[in-house]
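The complex appears here without one of its protein chains, the remainder shown in place.
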């Protein structure tokens, strides 16, 4: 099992998922309930268990009373900081009647939560995905839970050679598996970069139908994994031979930012947040619907495969062997970094937040 | 997990559930099969496993042959005392071919069974619920299994402040949670009494629709829990200010006896027998149907909440904390008594069987 790194930021939800209905999510084995305050709309994250008898505060008939959270079993009521403000049958509220509240930051359309030691929570350390909330980019997104160790999803996303096989006919073509990768690991910052530049490749339906390109393409995949949670795939598509200009602009290519947030829920359950942002045809609803549906299908192929893989691994005897090859360089680096983070190893905050990828077309 | 007290009587079924069809129930982790004899109609309780290969004797095609029980796998046949009277393929029946039979008492419409040491079974120690079989009371009843530790159901029933929240709109009003309780514990007899007398309370639909009272009420809740199994809630409803007469008669109030039998099945499975008996409108079928349906809904709210609560507790790490307050006094006393009974501590038989609550209206 891949250990959890507790003192890290994780995506708990999209901002639009949190409102005046109670939302329960389990993050790093901790049940958490989310809601927004009535006046300011701030996101509140509290432990999802009543201090009295452990009833889930996100479950009906638990409910909001203004900004207070009322347990549906015996009515214990909590303020936004987790302090109990009412108990049944008596006036005095015990001093220990409080539940944990968790630091929360809304950024780039995500609700980030910090489960570890609260005094270590530094909002500046949250990696950025600015295209997610940038009007120059059109984004489709979703979330699928998978019944597997979150490490299997990290493996999956860091080795895109599987696109050729698992996602053939959608985003995979033979060139993805055939083209060697280059990998860069920034151990200090906890970032793994895996690049695969295909200069002359078939164009899979995902890109041909959304861009309108006919014929073969130049296809660049530049992965940037900010362990443990945020995964960015900078994808560049252009007709064969079309390159960025010397000044860095790239008006003749199509750019897609594929974003994943990988949030461990329990030991064998992971939230797979996925989004596809594009800098072209932003107002074309047909392209929007196509990319949403096509990527959802691709995600569900991963879900099916990883559910099955976890079941297979559960039947293995202890000490089963894997065989790693060149394509696994990025995934193995990610495992090393996750192990170090889980063991408590820190990492410096990013020197500067990443700039918004320019929507340059 | 709440330990089981083995040397105690438990309700296994309503009398009307046991007949010439085999009924299998698991009581304190022991599978038991019940049926009635043909001539006398006595209830027989035998171990629900064939001595040969452990096939369940309550499962088809096992069947009765007169008063004998025939195993559906190889035909081993048992008399009402559990002695084997037939085996296939040979005349000689091995001396050890017998299954356990359990002491059974039918009383107050219930079938009580004794799983512990048979020589300790004393029918006089069975607590009484005489209204259950008294024609002056009209009773509706049912049974719902719950996938939880039986201790969670004991907790639930001894702390009725949850009516306000979990059963709001049915039997709960704000006054239930607000009104302090008084608790009396008879450690020797293993009885916990919790009383809550509301002098001026809203009338919940359960009572307004069944009694016809309009306006606010005097509502008394007097719990009498005979650990481990029998729970009686003596409920008195009257218009505000209407009290019992000095001579003890109470002609202007409505009385409801709410009976529960809490029978541990397995470690995380409990049988929740419930009944509502009233001393008014006994012949009014509409009231009868209403009280049955309304209380069934209330029970199902408990079932849903306790199933969920058990799942939540199953995910807790060892040594999780609860916070108890005044409303929990009765429940904590019940836990203490159950722990003592489970550890083998006896209790004197009740000095005298409780008198039938007078149907005094």
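Order of writing sets the chain letters: A and B. Residues in each chain are counted from 1.
Please note the rule applied: a residue touches a chain if its C-beta (ideal position, glycine included) is under 8 Å from a C-beta of that chain, and two chains touch if they have at least 3 such contacts.
Nothing here was measured: the structure is a model prediction, and the numbers come from that model.
Checked against the full complex, the one of A:113, A:171, A:305 or A:338 touching the unshown chain is A:305.
The chain omitted from view is touched by exactly one of A:68, A:83, A:100 or A:179, namely A:179.
When the missing chain is restored to the complex, the residue among B:89, B:135, B:215 or B:248 that touches it is B:89.
Taking the whole complex into account, subunit A touches the unshown chain at residues 155, 159, 161-162, 164-166, 168, 177-181, 305, 308-309, 312-313, 315-316, 320-327.
In the full complex, subunit B touches the omitted chain through residues 29, 31, 49, 51-56, 59, 61, 70-75, 87-90, 94, 96-97, 266.
Everything that follows uses one rule, which is that only the chains that are shown with their structure count from here on.
Averaging C-alpha coordinates per chain places the centre of subunit A 49 Å away from that of subunit B.
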